[in-house]
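All protein chains but one are shown in place.
For chain A:
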Amino acid sequence: MSDISSKVVEIIVDKLGVDASEAVPTASFTNDLGADSLDTVELIMEFEKEFEISIPDEDAEKIATVGDAITYIEGKKN
């Protein structure tokens, strides 16, 4: 697992109170990991802070799964 993906999983585990084994790439924040709309906003903010990036709202709307987040952040960082 890349540094980015392990850090993303770590943040999700912390913020959503789920087990790391649940945070698989296909897992949807809202459908599988119990996040509500505010949890999702908080997650995005935490990604911005941790990876020192800015995620515009129109991009944030498209980040729905663990895999989406990893791909997006990797794209921003490379």
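By definition in this document, contacts are C-beta pairs under 8 Å (C-beta built on N, C-alpha and C of every residue); 3 or more make two chains touch, one makes a residue touch a chain; residues count from 1.
Just so we're on the same page, contacts and distances are computed from a predicted model.
Note on the omitted subunit: UniProt lists it as "3-oxoacyl-[acyl-carrier-protein] synthase 2", one of the names in "ABC-type quaternary amine transporter", "Threonine/serine exporter family protein", "3-oxoacyl-[acyl-carrier-protein] synthase 2" or "Proteasome accessory factor PafA2 family protein". For chain A, the residues touching the absent chain in the complete assembly are 14-17, 38-39, 41-42, 45, 49.
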